[in-house]
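The other protein chains are all here in position, but one chain of the complex has been omitted.
Chain lettering (A, B and C) follows the sequence in which the chains are written, and residue indices restart at 1 in each chain.
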Amino acid sequence: MTETADFPEQPTPDGWLSERELAAIRGRLPLVYVDAVPVRVDDSGDVVAVGLLLRVNGAGEMTRALVSGRVLYHERVRDALVRHLEKDLGPMALPQIPAAPQPFTVAEYFPTPGVTPYHDPRQHAVALAYVVPVAGDCEPQQDALDLAWFTPEEACSEQVQVEMTGGQGYLLRQAMAHVGRLP
Amino acid sequence: MTETADFPEQPTPDGWLSERELAAIRGRLPLVYVDAVPVRVDDSGDVVAVGLLLRVNGAGEMTRALVSGRVLYHERVRDALVRHLEKDLGPMALPQIPAAPQPFTVAEYFPTPGVTPYHDPRQHAVALAYVVPVAGDCEPQQDALDLAWFTPEEACSEQVQVEMTGGQGYLLRQAMAHVGRLP
Amino acid sequence: MTETADFPEQPTPDGWLSERELAAIRGRLPLVYVDAVPVRVDDSGDVVAVGLLLRVNGAGEMTRALVSGRVLYHERVRDALVRHLEKDLGPMALPQIPAAPQPFTVAEYFPTPGVTPYHDPRQHAVALAYVVPVAGDCEPQQDALDLAWFTPEEACSEQVQVEMTGGQGYLLRQAMAHVGRLP
Partner (left out) sequence: MTETADFPEQPTPDGWLSERELAAIRGRLPLVYVDAVPVRVDDSGDVVAVGLLLRVNGAGEMTRALVSGRVLYHERVRDALVRHLEKDLGPMALPQIPAAPQPFTVAEYFPTPGVTPYHDPRQHAVALAYVVPVAGDCEPQQDALDLAWFTPEEACSEQVQVEMTGGQGYLLRQAMAHVGRLP
């Protein structure tokens, strides 16, 4: 779960946490996250491609990532989805946010590896996971080097899976199982 | 479940049933249906309006209906959704067919009233129910007099509910509960 | 969302928060909750009764409540469900925790009324909501005066709904819509 700082240029709104306060809390409380699997669909809704962000992580390794980020205080889940999708895919992505809040699964990122298939050394995060069709033009933003589209088969291939960290490759395969496109 | 005849002007494709054969089967076997609740959503995916078809039924009464119809032999559920939505809302409706086949519920229409909340005197139908955002221009087709958009509150009101038959009003309220817009 | 203190008799485990620290965080960060609707089902899985806890709230009013509580640091969602169900229904309740983490909905309790159908003046909580059949003997624990079983019709009646607070009556009706027992 590589996440860019939330609203880094803006002063912290009243009631929101500074990065320092957040760091202190990260080891004490599970945080609410949203994970989005951006997809292209055909006219019948069938998934034809999955979008993955290319980033360089702290260790200088290339990694592929889903759209993922924290739900802020007093922010609705659907607004957090819009915000993170726009932040990562650009303002012209036209994401089709699900009408219903029911996620396809809940990804529990634990700081200890092995408790669940998901792992985040920084924190315990509980992520509501959604498949989100995007209809518009997507461009990598901020810290992402690229946004690449893969077929479901490619995205689930060993080659791409090893570039995903923290169990996001696992979550991607769950998403493909959910939409009937697991290879 | 008022349904217009499937492809009435076309000859029956190989393997499909004539209306007479279908009538004979209707009392013997559950039929596979799709039910779609057409909605308008805002940029956050929140449902702002529900589309209902206005029809005159066999008894000469005005009724409001969801989009509903049979899944044909060798037709995928998602293709049946596209076909029925286009048939009822027109070719410019631009329905966003769900990427995943998981319905929000399954509506079991029984010929005997009271077994389930759904009733269809003609047949036993098992309908996969989906909430489908439509982004384009919708126009009532064929046998529908009108397509009207209601707020979720209006659509669940007693006034509109009494105009819906066979338990479709119930299904509509389930859909609104699913998207968090039940009044 | 009336919640009894988590593990009140025990010293706070390492990494968990004291009640004072939690109070400070409550106004800054959304908390992860689980909401469970305890139900009795027949052999076909059909819901025949809903269990509601009777409590006296801070204002001295009788209220009916679902099972609800916080997910702790390093606790799985399914373990939080077990813990809160046992805490509220007793050790012999034999809850059938869902095999899948997918909730039937996500209830977003905001400190500001009206943003969503759910409201919690103390905090912003994001609750994963599950319908949980309980097969064993249930007894009200700790701060609950009673545990009463209602038919779905009774539980959704105006009389019972007015005794539920913070939108839990709404969530209960959503649960009944999900299981096909909304009146």
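To be clear about the criterion, contacts are C-beta pairs under 8 Å (C-beta built on N, C-alpha and C of every residue); 3 or more make two chains touch, one makes a residue touch a chain.
Here the structure is a predicted model, which is why all the values come from computation and not from measurement.
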item	value
Among B:Glu21, B:Asp43, B:Glu61 or B:Asp146, residue touching the chain not depicted	B:Glu21
Contact residue for the chain not shown (choose from A:Arg28, A:His124 or A:His178)	A:His178
Positions on subunit B where the hidden chain makes contact	15-17, 21, 25, 27-32, 71-77, 100-106, 108, 110-112, 115-116, 124, 126, 128
For subunit C, residues in touch with the removed chain	39, 41, 43-47, 76, 78-79, 81-82, 96-102, 104, 131, 133, 178-180
For subunit A, residues in touch with the removed chain	105, 116-117, 170, 173-174, 177-178, 180, 182
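Just so we're on the same page, only the chains that are shown with their structure count from here on.
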item	value
Leader among chain pairs (count of C-beta contacts)	A-C
Type of subunit B:subunit C copy interface by residue overlap (half), same or different	same
Angular offset of subunit A relative to subunit B [C-alpha, multiple of 5 degrees]	180
For subunit A paired with subunit C, centre-to-centre distance based on mean C-alpha positions, whole Å	28
Subunit A-subunit B separation of Cα centroids, rounded to whole Å	34
Junction residues of subunit A, two or more chains touched	76, 100-102, 104
